[in-house]
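Apart from one protein chain that is not included, each protein chain of the complex appears where it belongs.
Coming up: subunit A.
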Amino acid sequence: MTSTASPRLERGARSLTRSRSRRRIPIGAYICAFVLLVVFLFPLLYLLNTALKSQAEFVSNPVGIVTDPQWGNFTTAWHKGDFGAYILNSVLYTLAGSIIGTLLTLVLAFPVARGYIRGAKYWSVVFVLVLFLPNALITQFQLLLRLGLYDTQLGYILLVGVGVGVGPLLLSGFVRSIPRELDEAAAMDGIGYWRYLFTFILPLARPALVTVFILQAVWIWNEIILATVLLADPTKFPVTVGLYAFKGTYGNQWPLLAAATFIVAAPLIVGYVFIQRYLVNGVVGAVKG
């Protein structure tokens, strides 16, 4: 798990400095890296380029570099698409869903990893099963319908919240790196289980929990099909559905559509710069677990 990853990384770093002193500048590698940058950044730059064009310029010259930037496209798209409301919805779903999922992961994975619950071996099988459930679109819809939670924000949040994915597996792996003696010492001092779980384990397992949180948050933020099926009222749509609906309405006005897409993408890219490290560690940890 995460603990075994760090010495490997160190070794990698050491061998890297060694090879750096030996090799000359690898020109071929830089050319490949440049191609890579173009492949991954060109689409975004092209999006921005289109977003800044007027409809007339797009029609007469769709591919060329923008000559007269129309910054007003962004405000027009923002108002026409009502993206403020959609983004707020998405933030609500993402935060609430990920908090539920992370708390679930904590209260489920810790006692199972420690064997504090009867049948811990079978419960850890359950954590693996969660990953391989069938596509339950139909019954998720029926369940919410029958519970009276169809087209409610609560219903959608609960369904995305239980989508814990690799979370419990990831955390039970991490919990094993926390010494059992700590539990015993805390218990000796008369600290109860709940207080121990939330004031000792929660901060100690923070790296793993942050990863669990972010992996789930990324999933919820991107979710579109469940939201399409479970929510009927447009004022409850997350931004993914909102943007898709915007495409349906303004599909032929590419500059406006590109501006709307950019509005949705920009906060993600900015946020990505900050959480990048956790995400990368999370993927590595999830696979090793």
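Worth pointing out:
Methods note: a contact is a pair of C-beta atoms (placed from the backbone, for glycine too) under 8 Å apart; a residue touches a chain by one contact, two chains touch by 3 or more; residues count from 1.
The criterion applied here is as follows: contacts and distances are computed from a predicted model.
Of "histidine kinase", "ATP-binding cassette domain-containing protein", "Sugar ABC transporter permease" or "Acyl-CoA dehydrogenase family protein", only "Sugar ABC transporter permease" is the UniProt protein name of the chain excluded from the display. Screening A:Ile99, A:Ala120 or A:Leu202 for touch with the missing chain picks out A:Ala120. Among A:Ala77, A:Leu108 or A:Leu170, only A:Leu108 touches the chain that is left out of the view. Even with one chain removed from view, subunit A keeps its contact list with that chain: residues 5, 8-9, 11-12, 15-16, 18-20, 23, 26, 29-30, 32-33, 36-37, 39-41, 43-44, 46-47, 50, 62-63, 100, 103-104, 107-108, 111, 114-118, 120-121, 130, 132-143, 145-146, 158-159, 161-164, 183-184, 186-188, 190-194, 196-197, 218, 221-225, 228-229, 239-240, 243-244, 247, 254, 257-258, 261, 264-265, 268-269, 271-273, 276, 279-280, 283-284, 287-288.
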